[in-house]
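See structure below.
Complex shown without one protein chain; remaining protein chains in place.
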Amino acid sequence: MEIGLNHYLVLSTILFAIGLVGVMRRKNLLLLFFATEILLNSVNIAFAAISHYYGDLTGQMFAFFVIAIAASEVAVGLGLLIVWHKRHGKIDLDQMSTMKG
Amino acid sequence: MLDHILSILIFFPALAAMFGFMIQKDSIRAYGVAVATIEFVLSLWLWFAFDSNVSGMQFMEQLPLIPAFGINYILGVDGISLFIIILSAFFTMIGIASLTDTKNVKNMIVTLLFLQMTMVGVFAALDAIVFYIFWELSLVPMLYIIGAWGGPLRVYASVKFFLYTFAGSLVMLVGMLFMAYFYYQATGMWSFAILDWYRLILPETFQLWLFAAFFIGFAIKVPMFPFHTWLPYAHGQAPTIGSVILAAILLKMGTYAFIRFSLPMFPDASVFFMFPIAIIAIIMIIYTAMVAYAQEDVKQVVAYSSVSHMGVIIIGTFALNVEGISGSIFLMIAHGVVSGALFLLVGVIYDRRHTKMMSEFGGLAHVMPRYATIFGLMLMASVGMPLTINFVGEFLSLLGFYQQSHILTLLAGIAIVVGAIYMLAAYKKMFFGEVTNEKNSNLPDVNKRELLALIPLSIITIWLGVYPKPVLEPINNSVESIVQLMHDKSITQEAKSRIPNLVKGVEISRTTAGEAH
Amino acid sequence: MLEPVNVSMESLNLMTLAPMLIPIIGALLIIVIDIIKGGLDKTLYVGLSLLFLLMDFGSLLEASGVFAQSGTVMGVFDVMLIDGLAILSQFIIVGASMLFIPLALTHNRFHEFSYPEFFALFLFMISGFQFMVATDNLILIFVGLETASLALYTLIAMHNRDKSFEAAVKYFTMGALAAGFYSFGSMVFYALTGSVEINQMATVLAANNYADIGYVLVGVVFMLASFGFKLSLVPFHTWAPDVYEGASAAMAGFMSIVPKIAAFIVVMRLFEFLIHSGVVWLEIILYIFVIVTMTAANIWALVQTDVKRMLAYSSVSHAGFVMAAILIGTTQANSALFLYWALFTFTNLGSFSMLWISRQKHLPAHQASDHSYDKFAGMIQTAPIAAVIMALFMLSLAGIPPFALFWGKLYMISSAVTGGYTVLALIMALNSAIAGYYYLKLIIYMFMKEPVVGNDGHVYVANSTLALKSIIGFAAVGTIFALVAVNPLLEFITSFVYNSGY
Partner (left out) sequence: MEIYLYLALFSPLAGSLFAALFGASPRTKIAGIVPSFLLFVSFVSSTVLLTHILSGGDIVQVEMMTWMATGDLYIPFGFVVDQVSVTMMMVVTVVSTVVHIYSIGYMDHDKGFNRFFSYLSAFVFSMMVLVMSDNFAGLFIGWEGVGLCSWLLIGFWYHKESATWAANEAFIMNRIADLGMLIGIFLVYWNTGTLQYAEAFAAMGDLDTEILTWMGIFLFIGAMGKSAQFPLHTWLADAMEGPTPVSALIHAATMVTAGVYLVVRANPLYDLIPHVGLFIASLGAFVALFAASMALVNRDMKRIIAYSTLSQLGYMFVAAGLGAYWVALFHLMAHAFFKALLFLGAGNVMHAMHDELDPFKMGGLKKAMKWTFIMMTLASVALAGIYPFAGFFSKDLILEVAMIEHHYIIYSVLLFTAGLTAFYSFRLVALIFHGEERYKLFGVHPHEAYKFMLIAMSPLLILAIIAGSFKMTYFEMVTAVLPATEYHVHSAVTYWIMTIGTQVFVILAIAFAYKKYANSSVQVPDGTSVMENRFCYKVLSNQYYIPYFFEEYLVKPYRELSTVFWKQVDLKVVDATVDGIAKAIYGTGEKTRGMQSGNLSTMLKWMVAGTVALLSLAVVFGLAVRYSGEIKTILSGLGVQ
């Protein structure tokens, strides 16, 4: 069986779904960040595959940018996480609900 | 100066109000009276300079505001608006002059002056958006007056007043935008000028929808049944001055707008809705009169009586003939004077006893004969005694509507019976009988300051009742041109036959929007 | 052997980059200055930022001149797209930023402003937003969006309170999810059309007559979700109230304006061609979004007890209101969007500044939150002028004529009317009435209640400095006299929007 574009796309979609589930289910901030990384990277796979399929570099460029952005996102995210941990000693999402209504 | 008299009338009080912030607290009252008097004199000058024989707009001013969207600052008066403008200047003047000692008197006077700007603006505006600006803006000072100086439920009352009217006028705004759009489709130009809109002939279905949109805005303001429930609260909670101006001027905005917008712009729809509206008006007249009869608080009696009288005004307006419309405009002025006076009178007793419950009174005629006399006069005016101001309006309104429907006029005419019932009952409870309550036995009669307001009102009540001509004549001329316009514009056979053709009316150039859609 | 790349500098049209580069240079300069000599006063940085923003503004004026003469300009490998929308939105972005920056000069000392990084990040953010609106390339949009967002998360967090960290984390996490959605959506479009440029996507889709409408819709859904988050459309709005509450009032005001206009431009570029090509589904969904967002946010705003949170919901509602322009999609509607937002900038920034100026350093015991309604009780007696100005902003927000926002609403509803969306027009109008209640509530507190004992009025100007006062005065003047400005503004906007083909 030849691995075609559709397989990549299905894989990407499955990974995206996993990421989404992770985003919804994780209560630990760090794991939540992981889930968002999965989201972004699942898209990267698809981009690379489509790019290959079209013989066009744009998709790969997009993927590169996504990687770069994901990296900076993590940097900011971890920064916030560290401060939060310093202040509260926990990185549990449920305690983060002083504002509501 | 005469060229810009309307702008001066509108903005002079507002400017004066700004300066009012700088005035010392003790002299603010004198300042307010001075400003309001100047304004009143200016409005009298307007009357003096007004040419009664011209039916169209006079003292027109025009200034581009947002020409890209067809919004222009256009002002003008005709016989219809002239007297309401004078009335608002007059009531602001006597309102400030007779203002009893209140807290924050400075804020009150400044607010009143701002309110005056909006009132004059509404009646002088000839551009729908300018009209709308003042229309909405008038809510704000009134909100403050009710909310800051009102009774225990003042916040509820003021918010209800504001939101209810605001909601209604937003629907009206949508109607205005449609109207402008239709004008745009017909001519390729945006315009919100009322006089431009007059020339637009709309298909009947459009008229119906637009009429309905405008109707909601106006009906809440009037207020018409079943949109009237904000009024008793507003009146019940407002301080005297607030009630006076609310009843005398602000309510008139709604009925005035019917004549300014609904009738000439949607003649066919007006005919179509004539009977439903007449039925609502009859409900207003009878139902609210009965509710007024059941009241325990004298101010509420007067408040509900306002609604009842507004019903007669509506009936007159939708008579769609000269007699009826002239009558309704005259009744607007009449009701302004009389209900304003009645609220002032209620204020007099409230200042003395700090209660408005009729059960607290009784036998006041012994203690306060002058008060009882003036109250009696206004009472009689309110029930439509001939030779008082109200009668002229009521008579003409009902007379006018009689041409359209006999049986409905008969029902509407019940106004003169039920009106007498609640008014006499209230008067009896307050003034007749023995003085049963100790607290009433030593009440001072009306003092000079109160007479300052009440005597001019009494004089007007009689004067215009005996000799309404100076007011009725300019009204008549303008109304004739509107009726003729309606006749010429109407499309349906029904409307043509319902709206009389006066022939002698001015010829109007027309723009057909038949192709619109 | 590959051919050496031969690009003429002229075709690159580097001038198109100027407006974005200016704030970046400014940001770098601030960082360099800090490296050379730390501990300088914030006034310097405020001044510098303002200076660069002014230059930015100047370059925009220049660009607008070019546009007025020769129409849309492409540049830098046709990635940059300087059309009317880009210019108009940048005017709003930069203008609002200029109004925001002086708010750093508070009377009380706040943590974030003592860091030069704050100003650098701020300028980076501005350039991010500028990139976002000045292109139709999905990649550059993404880059601009993330540059701006990441900077914004940090700025919020720098307020250095528990609540601001919480807000930043929430905003950040949801932003990350939205970024995921965005990239997935782009991927779908890319897969369908083989391009990431919106106008090319439109061409391709039109060419095959939307054969894969189902897939197009999937892409649209993810884009909607992503921008729904940015624009705080219900149900993607959940971050908004919390973040507004957590951020400083000034920052909240900023957030209610600048990020949203940037997002609106992208949405306008992306969705309007879809609606115009007859994607009924999107029209229906947007219709629902508009109504639900307007109404639900209004209803939630009713029940708030904190003014800032109320204003947050109100901003959500206003965004929903303006979203109608995207749905209607006529030139008038798009012009209305800009008009509305320009006027909204004055009013909303003004009202948030009023909260900012009354912000105490520490929360007193009797106050439930920084800006609870109770705090403003009886303000007319203790600080009459401030109360009047605040009331003015509230009336403007409620759409009472002749204050600024009324004209926006007027034109927006009119565009709904002309676009044939009668019911929508009515709902928009009635929502203004609901909204009237909560704006009124503040007015009632200020004007009709008795002040809290011991309140001498100082609290309302606790944070007052000349800079803040002038900003508020500026906003107030803009709000009152909007009437005068509407006509030139409208003509300017309409010609720009029209000439950009929207």
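Going by the order they are written in, the chains are A, B and C; count residues from 1 in each one.
We adopt the following convention: a contact is a pair of C-beta atoms (placed from the backbone, for glycine too) under 8 Å apart; a residue touches a chain by one contact, two chains touch by 3 or more.
Keep in mind it's a predicted model, so treat the numbers as computed, not measured.
Displayed chains that the missing chain touches over the full complex: A, B, C (touch as defined at the top). When the whole complex is considered, the residue among B:A14, B:A34, B:V54 or B:M290 that touches the unshown chain is B:M290. Only one of B:E323, B:E450 or B:D488 touches the chain withheld from this view, namely B:E323. Of the listed residues C:F222, C:F254, C:F271 or C:F321, the one in contact with the hidden chain in the full complex is C:F222. Within the full complex, the residue among B:S27, B:T229 or B:S359 touching the omitted chain is B:T229.
Shown as candidates are C:F236, C:F321 or C:F376; the residue that touches the absent chain is C:F236.
Contact between chain A and the absent chain runs through residues 20, 23-24, 26-27, 93-94, 96-101. What chain B contributes to its contact with the hidden chain is residues 160, 163-164, 225-226, 228-230, 287, 290-291, 293-295, 321-323, 326-327, 363, 365-366, 369-370, 373, 380, 383, 385-387, 391-392, 395-396, 398-400, 402-403, 406, 409-410, 413-414, 416-417, 420-421, 424-425, 428, 431-434, 466-469, 472-473, 475-476, 479-480. On the side of chain C, touch with the chain left out of the figure occurs at residues 169-170, 173-174, 177-178, 181, 213-215, 217-218, 220-222, 224-225, 228-229, 235-236, 238-239, 241-242, 281, 285, 296, 299-303, 434, 437.
Note that in this section only the chains that are shown with their structure count from here on.
If touching chains are joined by edges, the resulting network of the protein chains shown is an open path.
Remark: chain B and chain C have CA centroids separated by 43 Å (rounded to whole angstrom).
Centre to centre, using the average C-alpha position, chain A and chain B are separated by 65 Å.
Counting only residues that touch two or more partner chains, chain C has none. Not a single residue in chain A touches at least two other chains. Against chain A, the residues of chain C that register as touching in their complex are 138-139, 142-143, 146, 150, 153-154, 157, 162-163, 165-170, 172-173, 176-177, 179-180, 183-184, 186-187, 190-191, 194-196, 241-242, 245-246, 303-304, 309.
Of all residues in chain C, those touching chain B in their complex are 380-381, 395, 398-402, 406-407, 410-411, 413-414, 417-418, 422, 425-426, 429-430, 432-433, 436-437, 440, 443-444, 447-448, 483, 486-487, 490-491, 494.
Here chain B touches chain C in the complex through residues 64-69, 104, 107, 129, 132-133, 136-137, 139-140, 143-144, 147-148, 154-155, 158-159, 162-163, 166-167, 170-171, 173-174, 177-178, 180-181, 184, going by the rule given at the top.
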